[in-house]
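Report on one structure; see the data block that follows.
The block that comes next holds subunit A.
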Amino acid sequence: MNVIPAEYGLILASVLFTLGLVSLLIRRNIIFMLISVEIMLNAAGIAFIVAGSKWAQPDGQVMFIFILTMAAAEVSVGLALILQMYHQLKTLDSDAANKMKG
Partner candidate 1 sequence: MAIIFYMASAIAVIATVMVITRHNLVHALLYLVVSFLAVAIVFYVLGAPFIAVLEIIIYAGAIVVLLIFVIMMLNLRQESVAQEKQWFSGKIIIGPLILASILLVEMLYILTSGEPAGLSENMIEAKAVGMSLYGPYVLGVELSGILLMSGIVGAYHLGRQKKKVTHRFLEKKEE
Partner candidate 2 sequence: MAIILPGFIVTLLLGGILSWIVAKQSHLYARWISLLTLLANFIAIIIIWIQNMKSPASGSSWILNFSVAWIPSFGINFHMALDGLSLLLLSLTFFLGILSVLISWKEIQSRVGLYHFCLLWVLAGITGVFLTMDLFLFYFFWEVMLIPMFFLILIWGHENRRYAAFKFFIFTQASGLLMLLSILGLYFVHGGQTGIYSFDYFQLLGTALAPKIGMWLMLGFLVAFIVKLPAVPFHAWLPDAHSEAPTAGSLVLAALMLKTGAYGLLRFIVPLFRDAAMEIAPWAMAIGVLGILYGALLAFSQTNLKRLVAYTSVSHMGFIMLGVFSFNEVAAQGVVMQMMAHGISTGALFILAGMIYERIHTRDIREMGGFWMKMPFMGATALVFTMATWGLPGLGNFVAEFLTLVGVWQVAPMLTILAAIGLVAATAYSLRILQKVFYGSPVVSMELTDLSFRERIIMGALVISIIWLGLFPQPVLNTSIEAVNVMLHPNNKVEASVLPSLKTGDAFSLREKGGSDE
C-alpha cells in the first residue's frame, strides 16, 4: 500500500472546484447555480481535510465543520430567495433578475 501523495488530494479539490465554477458560469437556472456553489464549497472542504490529514491535526476538520455550517445556512437563505424570486418573476432565469443594472 502506497502512501497517497498530498498533491493528489489537493488536485481532486481543484478539479471539483473548477467543475463547480464551470457549472456556475454556464448555467442560467438559479437552482443549478446554487448547486454549483455547493460543489465549490465542498471542494474547498476537501482541501482543508487534505491539509489536516497531511499535518495529522484536527484543525482541517474543524474548518470543514465551519464550512458545512456556512453551506447549510447559505442553502437555506438561498432557497428562500429562490422561492421569492420565482414567486415574483415566474422564472428561475438568473438573467431575468437584472433590475439592478446601472
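What we mean here is this: contacts are C-beta pairs under 8 Å (C-beta built on N, C-alpha and C of every residue); 3 or more make two chains touch, one makes a residue touch a chain; residues count from 1.
Inclusion criterion for the candidates: all candidates are chains of the complex that A comes from, given by their letters.
Source: prediction; values computed, not measured.
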### Task
In this complex, work out which of 1 or 2 touches subunit A.
1
### Query
Which part of subunit A faces candidate 1 closely enough to touch in the complex?
1-12, 14-23, 25-29, 31-32, 34-36, 38-39, 42, 45-46, 49-50, 52-62, 64-66, 68-77, 79-84, 86-88, 92-93, 99
